[in-house]
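Note that this complex is displayed minus one protein chain, with the remaining chains in position.
And then subunit A:
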Amino acid sequence: MQLESMYQEIILDHYKNPHGRGLREPFEAEVHHVNPTCGDEVTLRLHIENNAAGDAVVSDLSYEGMGCSISQASISAMYDLVLGKSVTEALATGEDFMTLMQAKGDPTVAEKLEDSLEDAVAFAGVSKYPARIKCALMSWMALKDASARALATTTPGGTS
């Protein structure tokens, strides 16, 4: 059975017990993304604050969503990964996740990204199933969108 390669225990754990779920305030950007081929949905709110060095940092990421286990677990794993990171780092992590999704199951790609993606490297198995890649990527696309909007609406140096 190949199923276990996609549905890693860690993914099912995130699906059953999502981290950081729920919509919270304050936030600078709220986006709604859907995966129109199957109806997966996420509403994502991003709250950023500037740190001492003047970098915008993800200080909260709150969300509601519905959809398959892959799409929903991906949001939860992303929450763990980007919370407290600078927006620049968070987006770079998103690029790494994109690379993982394009790996077609190549284990060497996953190995290289292990430090950057932590738990989220468990999604490596999804890259073998082209129909499910969009499910895993939806949350990261939403984050990218929300980051752009949040940065556009906040004044540099301010704390929103």
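Convention: a contact is a pair of C-beta atoms (placed from the backbone, for glycine too) under 8 Å apart; a residue touches a chain by one contact, two chains touch by 3 or more; residues count from 1.
What we mean here is this: contacts and distances are computed from a predicted model.
A.B. asks: Among "Molybdopterin synthase sulfur carrier subunit", "ABC transporter permease", "Protein ImuB" or "cysteine desulfurase", go ahead and choose the protein name stored in UniProt for the chain not displayed.
C.D. replies: "cysteine desulfurase"
A.B. asks: Write down which of A:Ala29, A:Ile70, A:Met101 or A:Ala124 is the residue touching the left-out chain.
C.D. replies: Residue touching the chain left out of view: A:Ile70.
A.B. asks: Given the contact definition stated above, which residue among A:Leu61, A:Leu81, A:Cys135 or A:Ala150 touches the chain not shown here?
C.D. replies: The one listed residue touching the chain not shown is A:Cys135.
A.B. asks: Which residue among A:Cys38, A:Leu83, A:Met98 or A:Met141 touches the omitted chain?
C.D. replies: A:Cys38
A.B. asks: Since one chain isn't shown, list which residues of subunit A touch it in the complete complex.
C.D. replies: So the residues of subunit A touching the missing chain come out as 1-3, 6-7, 12, 37-41, 66-71, 129, 132, 135.
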